[in-house]
Structures are given as structure tokens and as C-alpha cells.
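The complex appears here without one of its protein chains, the remainder shown in place.
Just so it is clear, A, B, C and D label the chains in written order, and each chain counts residues from 1 on its own.
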Amino acid sequence: MKFQKELKDSIRKALPELDVVIGWCGSFDPLHATPHFIRREEDIEKLEIGPLSVHNLATYLPGLRGKKVGIVVKGCDSRSVIELLQEKLIARDDITIFGFPCTGVVDQAKIKKALGYVGNVESCDMSDKSVVIVAAGKAHSLELSDVLADKCHSCRYPDAIISDIFVGDKSGEAVPAPADYEALATFENLSLPDRFGFWLKELDRCIRCYACRSACPLCVCRDHCAAESREPHWLSQENNVRDKLMFQVIHAYHLAGRCTECGECQRACPVDIPVLMLKQKMNKEIRDIFKYEAGVDPEETPPLLSFKMEEENITEKDW
Amino acid sequence: MALVKYLKSTDLKSWLAELAQENRVFAPRYEGEAVIFAPFDPEQEIFIKYAATAPPKKTVFPQSERLVDFMYSKDPEDLSRIKIEAQEVLPQGTAVVFGGRPCDVRGFTMFDRVYMAEEATDIYYKARRDNTSFITLACDATENTCFCHWVNSSPSDPTGSDVLAIPVEGGFLLKAVSDRGETLLTSQLLSAGENRVEEGERVCKEVADSLSQAPDLANSPKKLLEVFDNIEFWQDVSAKCLSCGTCTYLCPTCYCFNITDETQGMKGSRIRSWDNCMSALFTMEASGHNPRPTKAHRLKNRVGHKFSYYPDLHDGVISCCGCGRCIKSCPAGVDIREIVLKAIAFEPTVVEG
Amino acid sequence: MPVLEGKELRIVGFLCNWCSYGGADTAGVGRFKQPTDLRIIKVPCSGRIDPLFVVKALMNGADGVLVSGCHPRDCHYAEGNFYARRRLEIMHKFLPILGYEPGRFEYTWVSASEGQRWQQVVTSFTEQIHKLGPAPKILGPEASDTLGLMQAAL
Amino acid sequence: MNNKNLYLPEMATIQEVIEETHNIITFRVTLNNQEAMKNFSFQPGNVGQLSAFGIGESTFVINSPPSRMEYLQFSVMRSGEVTSNLHTLKAGDQIGVRAPLGNHFPYEDMKGKDIVFVGGGIGMAPLRTLLLFMLDNRSDYGKITLLYGARSPLDMAFNYELQDWLDRDDLDTYLTIDAEFEGWKHNVGLIPNVLLDIAPSAENSVAITCGPPIMIKFTLQALEKLGFKDEQIVTTLEKRMKCGVGICGRCNIGSSYVCKDGPVYTGAQLKELPNEL
Partner (left out) sequence: MKIGVFVCHCGSNIEATVDTAAVAAAAREFPGVVFATDTMYTCSEPGQDEIVEAIKEHNLGGVVVASCTPRMHEQTFRRTVERAGLNKYLFEMANIREHVSWIGKDREANTNKSVDLVRMATEKLMRNRALHPKKFTINKRVLVIGGGVAGIQAALDCADGGLEVVLVEKTTTIGGKMAKLDKTFPTVDCSSCILGPRMVDVAQHPNITLYAYAEIEEINGYVGNFEIKVKKKATYVDWKNCTGCGICMDKCPSKKARDTFNEEIGFTKAINIPFPQAIPKKAKIDPEFCTMLKKGKCGVCAKVCPSGCIDYEMKDEFVTEKVGAIVTATGFDLFDWTVYGEYGGGRYPDVITSLQYERMLSASGPTGGHIKRPSDGKEPKNVVFIQCVGSRDKSVGRPYCTGFCCMYTAKQAILTKDHLPLSQSYVFYMDIRATGKLYDEFTRRAMEEYDTNYIRGRVSMIYPKGDKLLVRGADTLMGTQVEVDADLVVLAVGAEASAGASGLAEKLRISYDSYGFYMEGHPKLKPVETNTAGVYLAGACQGPKDIPSSVAQGSAAASKVLGLFSKDQLESDPQVSMVDIKRCIGCGKCIQTCPFGAIKEIDFRGMAKADVIETICQGCGICTSTCPQGAIQLQHATDNQILSEVNALCQF
């Protein structure tokens, strides 16, 4: 990317004051990136940003509390940072935010779906519009827009909302249109028994690894998650679909009004369960009732942690 | 020479249906963008284009199982006298698993050394292990994450399997690798396979040759112990780890478990479920003390167990089958190969003077 | 097990101690006849009700869940029902995505003196649940345990 | 291969519950199967898993000696969910027992030697087994010294037999508490300091110590000062355990599983293990 050098330069400048700067670098194959923890000058060169920079690095911030941390953020990631600031889980003074104009990241599941098995990936070239993957000696070509994550298509904040250093030109003001939740609407066209059946079928393959939770930047309970505790004892450790679904509801409810829909939960899921939809549903209702969007204003209070004496948009049942 | 048969691809489902008459049959299925092992269903496509997302570990070591059921009963004469009956719940029936890969099935041999040790045998595991046959599919291609050849295995390693199925033109070459395997190959749907043995060998060799040179891991047990106390090393390699359980739960050789009790009214069960050494709760003591308080400590144990402690106890066998799932499915891209190589290459900096 | 087969459905109520539980008492004192399906769990305040209790009840087999607290502004703890209103409303809106009819769960406000209102609420909610019939149930550890039966029911 | 179910507890009956301190109780249990009780054999230092059915299991040392087999004794300190539940059990109640598990004290190797026991708090429990065993086989051992400390007299378990131990001629018993307490006639001070005052000779001796981690740490230092070598020191370790048979994977220190290969370790063995306590 064109401003990658500029970014490296600004990290180089800031690094002496920081314990670590978190960015991305290449991973086990050319089709994947991985979070990159820059501690020494020589680590900077490996930094790579682009459509493979899928990970929301804000997830690491609460665990680095007390350290001076630099973090490279996409627009969507910056909303998680804001949410963490809002909840006082990180201190603003301790973090240095590097923003850049994000043009979208890929959804690996979509690539997998489009290409199927490709074998050894030898190279991956991502231009503005297309993706060319060479694997097992064969070239595969895809439209970038076909494999961009859903959230990128409806992205309203391509530039970090909050940043200390911004490289490149901002792509402009936030796009005002609200997220339209198209997929959600389609899902809600299903009959109620079909929806019920859908979740049971999808959650059935859950292996209870809790990657959805561990990758979530706002699952700040970490080692003390209600999923595994006996006091309170919300869930059993049995392999049953009821507890798996219940956990997803717990996750969605605990994120209500806090979730920025970064999609890490779903991305992290090794068995591709569409868990993000539950959070989107929460968010949609939160938006409709409270006119609230998480992760845009560090001074706000999440709606479920506050109230109004008169709620304009809650109509109670008339008996 | 062992029994060799040929199965046409088009007969695969029929064959599995035959096997399903006497056994529970598991085969890989495509769900979401994941491939998982599920009970064979003739309506569903069997997905064997590439290795399953989750290995067939659960067929022998289920995600959770009831170990003991207990029931309370009261003495009607004196309600405070409660009798507790504890009853073991042993697995029943036989199973056939089709479509596991050599790495997946070899993983069970890591279990065997621990669960079927001479002095203490886990009868639940043993009951399933003894009654489950594996028709393993040799790999005809590899991925970037594959490294079975680093850990003394290969894409057509039959260790732990009963039948090795090698993809050949129009179908599979089925090689019995155990006595039990021979009994599986009696179907009328199978034809003689001797004439395709050579083709099968060629397929296997081609794939094996496509793998890059494997590094020597013989030193790993020793080197990992050397870096044990180097907390910076472990913090460095675990920095991006999210402490979730994806790697362990998808790992064909990870065998740790938890035991928890659940009750409802006058009865309950003691349940064994997969556990995850990357979780803080794994070693957290009731007092709150935790010998592995950070993800650095926990990742150290995970890598250490596979590449040092286990080999130390079991004749140098590395408790990793090289399937690469922990790398491929890790949400943060932690690469265990990198960590092991880094440990092997690690030279303590000599402080001068 | 505890439901009278064919006669009752399983309805769980969460009532705050100060207003609605008292309202249900007042209804009792007034001998206001009510359907027998409802079982009441007393909590100190509607603000104590984690909406996840509602989900837990439904997933464990309840056919309906009713929450009742003090009228807004009358909370014994000043603010509990204001929080409750937001949280319960969100859950109310959320449940249909899981496949539960919106009417499976309702929340309302009944004061300690509103015995008659309580009777009205219980009667009408119970009717509503009976109209909906038994809620979808998760019947076994694996999805197929439930899905098979759902299929068969169709 | 052994086809015994490793996870199925033997049902047992609590014969007696002794309230030791405000947070420690002692169970005396017998197996319901009389045959099994008669054939039950174990070694001093072996542990067992007690089941609170519906809650879970927890590991405790069998603190009655194999030389006294009327019952098996376990002392339970209340700390987590399981132990809290065990504390509600009364005489006559049923309990599940999986025992014996783990290794044992190398008492054979200690024959003919002077023995120094240093126990702190609930850590006295494992020592009690070996102490009683040695007293029952008194002639096999040299001089036996016991130093037992607790936070206060109220935290001191096995109160009912302390006087007997103090009175015995063949046992040198020292008791200590952390701070002055009305009516306390014995030592006052932290265990390692009192140990240095008593200054038992390291010559042909073995020291066996058990207690909370911080006490162990300083006691080991004190023993070192007194000239005890690593191989002359024996201690026991505690870890979170589940299976108790070396399978479930959580209690390992390197390749040693505390539930199976421990809980008894010599100082020398500990030095060999990676540092992860």
C-alpha cells in the first residue's frame, strides 16, 4: 500500500516512547496476515497493511493495560478502541493510535467458498480491484469486491474515528447512511420455526472453543467469562446445542449497545457459525430504540447502562 | 501382502451404507464453510476434497460424555438417610470413520499411550477405540500448513488406521492395514485392487515429494526445557495468541479434559468434556493461585507438552501429527512450527564480562 | 413433569418484591380468579432481572415468561425499573430472531395496589400463551434430536 | 491391562466428622463394600479424590496411617465450591472416594535416620500419616522431631492429639503460632524462624515439610542453612487436579504429573523439574 512507508516512518519515530506497536505482517502463506508486535526497530520492516489486515488489534489492548502501546487501526477497529476508552478499560494516555485510510479487508471464508481447495498458496496479489492467487502452480482470479468482508461494503467509517497519527489522505467524512442490515432482514423473512431450526443446526457444530469470545475486543471478562464459571452457573460443560446457543445469546446480550460489529467473533469461528447476526440484531434494535451507535463517541454511555425517565421509543404492552 | 481392494467413487455411498448397517458410520460433511465429521447420511454429500476443518477426534473422544450417572434415593423410614448410587456409563456399539487423514488418525496413537497405559486404562476411551475402525484417506495434495513430515509421518502414513484409502483414477485403492481392516473389505461393491497398487504408490510418492525439506526436531525436548524460564521468549511468541481453545479443540492429539458435575433433582451426571490448556481456568486453583497465570505460561505448556514432555515420557515421540489445523484455524495466526523452530534455534545471549 | 398435561402450559413470572409481588398478593386477597399456569419467582427489583433469565427459562422449556415491576417512577430503589425497561425491551425485540414468537415474553408494571390489573395481566398473558401453544423446545444434546421431531411435526 | 474404571468412585459412608478449625473439618470414612475396605491398601502420602456428587471432586491426602485401618481419614479445608459443599456433610452421609492415588513418602529410604517433620496449617495432614506410621513402627527410625505451626491456636488442626504428641518421650514436638495469643504456652514465631531456633541436625536426617507455598519457600531456605541437602528434604505439592491418574493434563510440571508421579517430591527431584509451582 502506498502509505505503508509513511506508516513505518511514523512508527519508527514513535517506537522509542512505546513498549510495543501492534500492526500486521505476513503469515503462514501469502493469503494470510497475522498480528505483528513491533518491539524493536528491526520488527518494523515486516509491517504490512492491506486487504489481509483483517484482525481487530484492539482486542489486545485491555491485556496490555499499563504499557505504552501503539496500535494501527482500520476505521472499524478504531470504534472498538473508542468503546474501550468509553468503558475506561484502557487509558487514553497509554495508547498511540495510528490510523490509515482503509479500503476494506477480505473475508477468508468468501475466498474459501469461491476457490474451494487450492493447495499450496504461492503468491497473492491484491490490486485495487482484483485478487490473483497462485496456488499449486495455478492462478486463480477474483474480484476484490466479491471477497471483501460484508462490513466493508456498508462501511461508514473507513478512516479511524480517533487517531494520534494518520497517514495518507482521509477518504472523507463518515458516510451517513446507517447500516441497512440486509442479510438480517432476509433472515427475518424466515418463519419462526425455521429460524429456531437454523440456529440449532448451525450451533450444532460449535466446538465451544470460545474463539468468538476471545477474539472479541469487548469481551473484557476474559478469564472470568460466565461461559465456564460455576458461580454463576449459567451453562453446563456438556456438548449440547442448548448451552451452545445460550452462550451465543449471552454473548450478544452482554455486547448489546457495546458491539461495533467488527465481526471478529464470526471471523474467529473455526467452524464458520454466523454468530455475528445475533449481535447485529441487538444493534439494530438498540439503534431503533435508543438512536445509539456504539464506538463513535468516547464520552457516551452505552444505552443499557443508562436510562431516561420517559423513553420515547418504547411502547409498552397495553393489557 | 495385505488385502487390497478397489472402490469406485460412485459406489462410496453404497459401501458406507452397507457399513452403516452394523456400525455407526462417520464421514466428513460440508457445513457453513467448515468440514466436519457427522453421522453418515446418504442424503448428504461426503466431502473429501480436502482435510476436514475439525478432525474425527470426537468419534473416539467425544466433546463431552457422561462418565458416571448418580442417583439419590431416600430411605422412606428416615428421609435424611440418602443412598447414592453411582453408575458408569460405558459407550456401546461399533463405529467406522471414513475420510480421516493420516495425520488425524495417527493422532489417536498419541492418546493410546496415555489412555491405554498398562497401569491405568481409561475404559471409556478404550471401549470406543477398540470398537472404532478408521478408513483413512491418503492425501493427494498438501497445503501450506501441512507438516506431517516434520513429525515422522507422511501424507499416506497408515499408523493408527485400519484401512488406507488412496485416491486413484475413478475411485480409491483400499489397503487393509490391520486385521480389523481386512474384515471391512469384504463387500461385494469392492473389486480386486492389486492392479492399482502401483498407481497408488505413485500418488503417495508424488505428494510426499511435493513437501519441502523437514527440519530436524530431535532437539526440541531439550531446547524447550532450556527456554522454560525465559519468560520474554514466551511472551514474545504468545503475544498475538488470544487464549481461545481453537488450536486445542481442533488438534487430533490434544487429549486434555475437564470433569464437571451436573444435577437436576435427584439425579445427576459426572461429565467429561474437552478442556483447553490455553484457558486460565485450566490450572486455576480454588485459592485463586494459578501456576500458569498468563497466556505465555500456557502456550509454553502447550508447545512444551507436545514437543518436550510427551516425547520425554514416550520414547521421543512428538505429540503432534503435523495436520496444521492449529495454524490454519487460529484466529490470530499463531504458528506452532515457528515457535518450535525458534526454540530450537534459541541461543542464550552471552553477557560479556 | 410439573405441568398438568393438556391443561396448563409452563409460564414463569419474575416479579419485583415491592410492587408486583404485592399486586399479585392484592389480587389474591381480593380473590380475583386467575389461571393456574403461572409460577412466580420473586426478585427484589425488576432491575435485578437479567434478561438472560428469560432466555434461560425459554430454552429450558418454558412456554411463556412474564416480568412485572413497579411502574416507572415508583421503583422502590428509584431507578431499577428504568434499567429493567431498557434491558427487557431489548430482549423482547431480540427473541424472535431465535425463533421465539414475540408474545412468548412480555414485561409490564403492576403496583402493589393493582390487584385487578394483575388479574387482568395474568389472565390475558396466559390466554396469549395458550393461543401460541407450546414453545419450541430443544430436545436433546444434538440439533438432530430436535430437528427430527420438528420435521415430523410438520 | 487393568480394566478398572478409573473414574468411578467407591461409595463410602462418613463415620465421623471432626471440626478441626473454623475452616477445616476431618472426615473418617469407610467404604460401603466391606470386602473392598478389608482389602484396601495404601502407602503414607497417597491421596484420594472425594466426591461431592453434583458438585465435583477434590483431592486430599489420606491422613490416617496404613497401620490403622478402621477408617480412612481426610481433612478438608474450605476454599472452593467442592470443599464448601463437603463441609455440609454429616456423619452417616454418603461420599464417593477414589483412592489411593499418587505416589507416597519414601519411608523405606528413611529407615534408620533421624526424621524432622515441619508442617504448617493444613499441611500437617500429610505429615500426620507418616508421623503416625513411623510411631507405629518406631524402632525403624531414629530421633523424630515435629514442628507444627499455624496462624493461631484456633487454626491448629488435630488439637485432640497434640497433647499426646507433646507427652511422648519418643517424639520431640514443637508447636508455634504466628502471633501472641492468650493462654498459649508454646512457641510464637514463623515456622522457618522457629526451625532455625530448634536447629535439628542434618546429620543422617531427613526433613519432611508441607504447608502453604510461602512457608515452604522459607522453610527450604532454613533447612539449607541447617545443612540439609536437597536429597534430604521431602515435600508434597498441590495442583488443580481432575482425573487423578495422569491423563487429564493439567497438573503437570514439565513431564511430571503431580497427581500420578507426585504429590511427594524430594528436594532433589524438585530441582530437576521446570520451575512452575
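Following the convention adopted for this analysis, a residue touches a chain if its C-beta (ideal position, glycine included) is under 8 Å from a C-beta of that chain, and two chains touch if they have at least 3 such contacts.
For clarity, every value in this text was computed on a predicted model and none was experimentally measured.
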**Message:** By the document's own contact criterion, which visible chains does the hidden chain reach in the full complex?
**Reply:** A, B, C, D
**Request:** Can you work out which residue in A:36, A:195 or A:254 touches the chain that's missing from view?
**Result:** A:254
**Sole residue of A:15, A:220, A:249 or A:286 that reaches the chain not shown, by the stated touch rule** = A:220
**Request:** Mind listing the chain B residues that contact the chain we can't see here?
**Result:** 72, 74, 78-80, 263-266, 288
**Request:** Write the list of chain D residues that the hidden chain touches.
**Result:** 88, 90
**chain A residues that touch the omitted chain in the full complex** = 87-89, 220-222, 224-226, 229, 231-234, 254, 301, 305
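Keep in mind that, in the parts below, only the chains that are shown with their structure count from here on.
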**Request:** Compute per-chain Cα centres, compare each with the mean of all protein Cα atoms, and return the closest chain.
**Result:** B
**Complete:** chain C to chain D, mean C-alpha position gap in Å, rounds to 52
**Whole-Å gap between the CA centroids of chain B and chain C** = 45
**Prompt:** At which residue positions does chain C touch at least two other chains?
**Reply:** none
**Request:** Provide the list of chain B residues touching at least two other chains, using ranges where the numbers run on.
**Result:** 258, 260, 262, 284
**Item:** chain A partner contacts - residues on chain C that touch it in the complex
**Value:** 51-52, 55-56, 59-60, 72-73, 79, 82-83, 85-87, 89-91, 93-94, 96-101, 106-109, 117, 120-121, 124, 136, 138, 140-144, 146-147, 150
**Partner chain A, residues of chain B touching it in the complex** = 31-34, 36, 49-50, 53-54, 62-64, 141-145, 210, 236, 239-240, 242-246, 248-250, 258, 260, 262, 271, 273-274, 276, 279-281, 284, 327-329, 331-335
**Partner chain D, residues of chain B touching it in the complex** = 67-68, 70, 72, 80-86, 88, 114-124, 126, 225, 228-229, 255-263, 268, 270, 272, 275, 277, 282-287, 289, 291-292, 297, 301, 304-305, 308-310, 312-313
